[in-house]
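Contents: one structure, followed by commentary.
Missing here is one protein chain; the remaining ones are kept as they sit in the complex.
So that you can tell them apart, the chains are marked A, B, C, D and E in the order they are listed, and the count of residues begins at 1 in each.
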Amino acid sequence: MIETVIRKRIEILTDSALARRVTEAIDRAGITGWTITPVTSGKGRDGHWREERVMGTDKVFVLTIAPQDKAMALAEDLAPILSSHGLLLTMWDVEVIRGERF
Amino acid sequence: MIETVIRKRIEILTDSALARRVTEAIDRAGITGWTITPVTSGKGRDGHWREERVMGTDKVFVLTIAPQDKAMALAEDLAPILSSHGLLLTMWDVEVIRGERF
Amino acid sequence: MIETVIRKRIEILTDSALARRVTEAIDRAGITGWTITPVTSGKGRDGHWREERVMGTDKVFVLTIAPQDKAMALAEDLAPILSSHGLLLTMWDVEVIRGERF
Amino acid sequence: MDASVLQTFTSPVVLFFVLGLLAAFARSDLAIPEAIAKGMSLYLMAAIGLKGGVAVAKSGIDARVLGALLIGILASFALPLIANLLLRTFGRLDRINAGAVAAHYGSVSVVTYVTAVEILTGSQMAPQGFMVAVLAAMETPAILTGLLLARGLGKSSDGRSKGELLHEVFLNASVVLLLGAFAIGMIAGPDGFAEVTPFFEAGFKGVLCLFLLDMGLIAARRIMDARSVTWRLAVIAIALPLINGTLGTLAAHAIGLDVGSVAAFGVLCASASYIAVPAAMRLALPEADPGIYLTMSLSVTFPFNILINIGLITAFASMLAGGAAVP
Amino acid sequence: MDASVLQTFTSPVVLFFVLGLLAAFARSDLAIPEAIAKGMSLYLMAAIGLKGGVAVAKSGIDARVLGALLIGILASFALPLIANLLLRTFGRLDRINAGAVAAHYGSVSVVTYVTAVEILTGSQMAPQGFMVAVLAAMETPAILTGLLLARGLGKSSDGRSKGELLHEVFLNASVVLLLGAFAIGMIAGPDGFAEVTPFFEAGFKGVLCLFLLDMGLIAARRIMDARSVTWRLAVIAIALPLINGTLGTLAAHAIGLDVGSVAAFGVLCASASYIAVPAAMRLALPEADPGIYLTMSLSVTFPFNILINIGLITAFASMLAGGAAVP
Partner (left out) sequence: MDASVLQTFTSPVVLFFVLGLLAAFARSDLAIPEAIAKGMSLYLMAAIGLKGGVAVAKSGIDARVLGALLIGILASFALPLIANLLLRTFGRLDRINAGAVAAHYGSVSVVTYVTAVEILTGSQMAPQGFMVAVLAAMETPAILTGLLLARGLGKSSDGRSKGELLHEVFLNASVVLLLGAFAIGMIAGPDGFAEVTPFFEAGFKGVLCLFLLDMGLIAARRIMDARSVTWRLAVIAIALPLINGTLGTLAAHAIGLDVGSVAAFGVLCASASYIAVPAAMRLALPEADPGIYLTMSLSVTFPFNILINIGLITAFASMLAGGAAVP
């Protein structure tokens, strides 16, 4: 029977222009890594947008797996700019194998 | 200490041709927004498919964050066409910051 | 009121060159299907990488929905190669509609 | 007939298609990124639209043009009826799937048409420019017939009105781009077109090569994964292009078109859509199985048309025109 | 004046832009994959950079070139002040958003410039090659003025130093590619450029057609979803290109440039950035609303410039040059 441990999975939707701000915060929180996945389009209070990479207003998901405490540190770190920078942050518990890596 | 609230995260895998059907249902349920992410390929009972954007049979993920009641309303709304339209719907609880937005 | 059942959602980050190894394992575990989504870039212990499809070192997410037992069988099957092949596996419980399909 | 067929097999365009088929059957991982494939398909449609519009700007619109448009629209409405009959009887398909497949065979394949034009031009039988307008006109009527066959006059399954659906169908990307570029070609005329010739004309054949390479890969991969297509359906996917091609060639000959346009019209009737119609079917008949209609049109009919039927139709059109088979 | 305007409307380049607008307004699903759009934009910038560099390699650098660079940089620094005034008073915008919008109108739009060059060349008034260097020089100064207007001399909201920000702004992709290709054109010279002419010159106009098709689609779709743009802001988005275009044309005429370069400089001043500046604003002023600045620059000013203002500015420049309106 393999062993799994519980970690937080955090996903942050951000303008791609601001992705480096987010990944720097992840590095600051001492988390081991992150992964960026593409986003096609979306709708929020600002109305609908589409793939707008040409205009630099496209978005990406930054996701990271971290232990509870570091995840909280990251959320605290990002909280002040969530609204001003239009970030969307969700997190939940996941099971991971090889938990010592995160 | 920042405060988080619990919301449902719903992800719906759909043919891109049908994505507008899904986002209209999200709007009807009174949910504030949605995000579409790309899908590369997959396998289900119909056999394997690949990136087939040329043929209009490619798929996307539509994801939305909503309070429990609206999430359920959305699921009820989509339930009748899930099978006929070949949609795949999963949902789970997530923590969000700035919960008043959803 | 629609009925939902609980299933495991498993997401595996893998080099795209190795994706077939993973999907074959999913098929072996008797799971009904899987979906592949693209990944843009990431950082782990190996340093930062970017879209490197030209060089065959790009990555993808393979995700699959399965009942608890099959999910565990899959995790057992993949465990020995997780480290050697640099895979990252997370899983969590989700609610699905039309649960008989999974 | 042999000459046309041979002509086909030394054309780089067709050879790249064959390369795609072989690579996929050998399970090579060769693949064209989807954004590139989509971009090439937009390029091809813009280019043939422009060229057709410029040609019509030169030649003007006359009774022959209107006649060709008319039989094109009629064919697109009517051909699904033949397909439906075969599919319901010999093919043993249910009503929904038969209607969906039938719509594909009434509509047309842009790439089949373009390949035929390249081959015809190589044999000094270039079709008239207005045939591009005929191509565009034939894309959508078949969708209506297919829907009527599948569902009668009722509402669609998810309660959307027919009006909304038709809007989506008639403004689909390929119709808009083809007709838009056609109009631009007519407005800009030969002079305006001259400025963009290096891009839209000189590059055309090369892009078509790479696009057909991709089509070969997709067609072969799809048939290897196919589950829903029975041998009966495969037979129909070969019979329909033969039947429709013959009928189309005869009709175009009857209204007095030149030999190249006759062959081109035959190819249009013989071809089956695999872009506009599948997308429309996902919207309008989501219960129909794409495994059936895509595999039939893309993996059986399309290769059959490219590799064999274009040659046959060309030879038949030449014969009707009283000539011997092409040199 | 009418002639220039007509000239505009039979150019395939502009017609494809109109097709994009119409298709989006009719809610067609026509779309260009984003990777293709990005690729075309890189191609266009590399091509105009190269061409400009080769032209300067031939003509050399003289006082006229330096003069043009100087007024370009000055204009980019100063024009946001006019915009800011209008936006804060008549436009009723707050300080942050006014500064962000103002930066767009001081900077330039590469595609507007390129379209103007095509139209001017079609009227035998091709601007000088060094204008590409002016274009590149005008991209970024406006960003500084906009930031100062929005935020004064303080730190940015997320505590990053201005230095870091400037690094990101000045090394943005389009500046680097434009100036890099310009330098390559100067080093390789006419001989080196000859080898790559078929790709970078022959294909240019065709690529521009497809790129403007995409811009039309995006501009129209954005305005249909727009919420934040009031009628006051829409008026400003038309007034600014008229004002800035007039000022720019006069300034360039005053320093004695040829008529084509005068018109090109007028168009540069009239144009509003929708690539480099929005990206910089997301970094530097994330609180500003992209719904305002993108819709104004992309969906109002850009089409106004392409369809009308390039013609007006050309006619004005011809008038200043003492000639009658262009034939």
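FYI, a residue touches a chain if its C-beta (ideal position, glycine included) is under 8 Å from a C-beta of that chain, and two chains touch if they have at least 3 such contacts.
Predicted, not measured: the structure shown is a model, and the values here were computed from it.
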In the full complex, displayed partners of the excluded chain: C, D, E
Option from E:Gly52, E:Gly72, E:Gly146 or E:Gly203 whose C-beta touches the chain left out: E:Gly203
Residue numbers in chain E that touch the chain omitted from display: 33-36, 38-39, 42-43, 46, 50, 167-168, 171-173, 176-177, 180-181, 183-184, 187-189, 192-193, 195-196, 198-200, 202-203
Residue ranges of chain D at the interface with the undisplayed chain: 10-12, 15-16, 19, 22-23, 26-36, 39, 122, 198, 202-207, 209-210, 213
Those residues of chain C which, in the complete complex, touch the missing chain: 15, 17-18, 21, 46-58, 81, 84-86
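Methods note: only the chains that are shown with their structure count from here on.
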Contact-graph separation of chain A and chain E, given in steps at minimum: 1
Contact pairs, highest-scoring chain pair: D-E
Inter-chain centre distance, chain B versus chain E - centres from mean C-alpha coordinates, in Å: 39
Centroid distance [mean C-alpha coordinates] between chain C and chain A, Å: 19
Residues of chain D whose C-beta touches two or more other chains: 33-34, 38
Set of chain A residues in contact with two or more other chains: 37-38, 92
